[in-house]
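Complex shown without one protein chain; remaining protein chains in place.
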Amino acid sequence: MIYLSYVISLIAVYGVLTISLNLSVGYTGILSLAQAAFMGIGAYSAAILLTQWGFNFFTTLLVGMAVAGLVSWGLAWATLRLKGDYYVIASFGFQVILYNIFLNWIGLTRGPFGIRQIPPPEIFGFSFLGPQRYALFTLGILALCLWVARRVGESPYGKVLRAIREDEAAAASIGKNVNRYKMSIFTVTAMLASVGGALYASLITYIDPFTFTIHESIFILALVIIGGSGNVYGSVIGAAVLISLPEMLRFFDVPTAVASPIREILYGALMIIFLRLRPKGLLPERITSGVVR
Amino acid sequence: MEFWLFLQLLINGIIAGSLYALLGISFTAIFAPTRIFHFMHASVYVFAGYFLYQFAMGWGWPVPVSILVAVLLAGFMGVLAERVIYAPLRRMGAGSMEMLLSSFGGYVILQNLILLIWKSDPRTVKIPEVLKNGIPVGLLTFTPLDILTVITAGAALWAVTLFMRHTKVGKAMRAVENDPLGATITGIPTEWVRLVSFFLGSVLVAVAVTFHVVDKGLEPTIGVNAVLVATVAMIVGGVGSYSGAALAGLMIGIAENLGIWQIPSEWKNTITFCVLVLFILFRPRGFFGHRMTRYEG
Partner (left out) sequence: MKIMKAQRWCGSFSPVWILVMILATILAWVGLESSAGAQDEFKYGSLMPVTGPIPQYGEYFIRGSQLALEDLEKSGWIGGKKIRVILEDSKADPKVGLVAMNKLINIDKVPIVESLVTPVLMATGPIAMQNSVVLVNTAAQSVPLRKLGQFFFSINPLADLVMALSVEYAVKGMKAKTAAIIHVNNDYGRLVGQTFKEIFEKQYGGKIVATEIINMGETDFTTHLTKIKFVKADIIFTVAHEAELGYALKKAKQIGLKTPFLSGPGMTGPMTIEIAGDAIEGLKTPDYVFDPYNGTEKMKSFGKQYKEHFKIMPYSFPAFSYDAVMLYADALKSGARTGPQIRDFYRSLKGWVGVSGPVAFDKDGITTTGAVIREFRKGVFVDVKWK
């Protein structure tokens, strides 16, 4: 049960991360390679404030979201006006720069030595210590994210996002400030990613920079594609399948040395296959009034 | 004493920069005509290294033969990527986002294939020691291998420039880069040109990895860094300009090595990327880039 709770928590964390990226990639068509960087911001905010300054977890969430929000707003402002490929390359560069900051600013993040013994969240004296409690906690946050994403998706704001994804010029021509929309949704993506990062930090109780690499960004991107861009429930299912796969293989006595690469090959292949054959992913976008994909 | 250190670091920088120049040229050869951000280039790079290892060390072939076959195989891998991954997507009308994502997917698959086949231990490829023994020149040292690296990079640049300017295929590549629609209309076989560009870029990157492997060994992780550097060199040099990419690669090598003199070496990568971001923001044309035509993104 303990181990199962652990896996569930991990799925919930990646669910949050995938949903957040889906908002940018799936709904709005902004391809960002920097998701791991924002996850890292949230993780390190939580880890540093929890272990060194004894902050409350929820406060660290807010701090992480604020930092991620500010940074992403700045990044978006500077780069979203760039054309297609250049924006992606810029987010790539940003990801690498942030990774290097996590790795080398040892005074702040302890660099490659990592931050150990990160405590679980506490609220009003009740601690979420213990795998089962933490699983419930993360599931709760996941449900909240799902709700937020759905509201965004079904609102008029969401419709504009989709319009931007389909045809930016057309959206601009009816008077929508495209850049404002893009910047705002990107900021939301970054802030939710930082929430995911904070949850991750408390779950694993140890973080180091090596988690928050371009490789991780690509993985979350794959989860979005496989789950279905534009469909947040799909994001959760995609996360569930791909996270639990190596754990299941482990129980069939497949050594981790083999299980890990298999999981990766699978998601790489699925990503390609889904892009070709089933661009809608596992679960297609929900049909709401008027917008058909 | 400081002066000699500076000089040695400068030399080291030129040598490292030559490799980066090769990387930049290889990436430009693919990106400029096809506008595909071919992230799988990293996989081709690493695979070429493992091919070389397998032929030379695993199966005992003579090194020059191994290099030749590995380089050719890499070229074909590049062509395969275009045929199997990108072309079908293009026919479906997919945009650059789908191309890039598929490229990532392909990279992940190939990367893990390497882990399954060769595991993650570092490997080496043995070449005659004499190539690697330092030649002291006063207080400075460099090896015959280093000289070979610089010469090869220079030769590659020269060859590619000639190719682009004077052969039919090269000119076709430039035409496609400049105006793909116009090129198709005037009867240039664009699909074929794309294959050539992938072949060329992959061959060049395989040459680059050969130098890397014999000097610094082989590990599955070297691909991403290579693509990163190639990207920076290409953008800073100006997309479409081979001499620009080469020059930018050289400068990155020099900047990294001189930089380590004063700045702790951990920040090496960060410098490179800040340069990239600055260029993207303020001078996306790079050094010698062609003015952006209607074909951006």
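Observations on the structure shown:
By written order: A and B. Residues from 1 in each chain.
Note that in this section contacts are C-beta pairs under 8 Å (C-beta built on N, C-alpha and C of every residue); 3 or more make two chains touch, one makes a residue touch a chain.
On a predicted model such as this, the values are computed, not experimentally measured, just so you know.
In the entire assembly, the chain absent from the figure touches the shown chains A, B. Residues of subunit B that touch the chain left out of view are 1-2, 4-5, 8-9, 12, 16, 115, 119-122, 124, 129, 132-134, 136, 139, 141, 143, 215-217, 219, 221, 257, 260-261, 264-266.
Residues touching the missing chain, restricted to subunit A, are 1-4, 6-7, 111-114, 116-117, 204-208, 210-211, 233, 237, 240-241, 244, 247-248, 250-251, 255-257, 260, 282-284, 286-287 (touch as defined at the top).
The definition used in the following text is that only the chains that are shown with their structure count from here on.
The distance from the centre of subunit A to the centre of subunit B, with each centre set as the mean of the Cα atoms, comes to 31 Å. Contact residues on subunit B toward subunit A in their complex (touch as defined above): 35, 37, 85, 88-89, 92, 94, 96-98, 100-102, 104-109, 111-113, 115-116, 119, 224, 228, 231-232, 235, 264, 266-267, 269-270, 273-274, 276-277, 280-281, 284, 292, 296-297.
Of all residues in subunit A, those touching subunit B in their complex are 29, 31, 78-79, 82-90, 92-94, 96-97, 100-101, 103-104, 214-215, 218, 221-222, 225, 257-258, 260-262, 264-265, 267-272, 275-276, 279.
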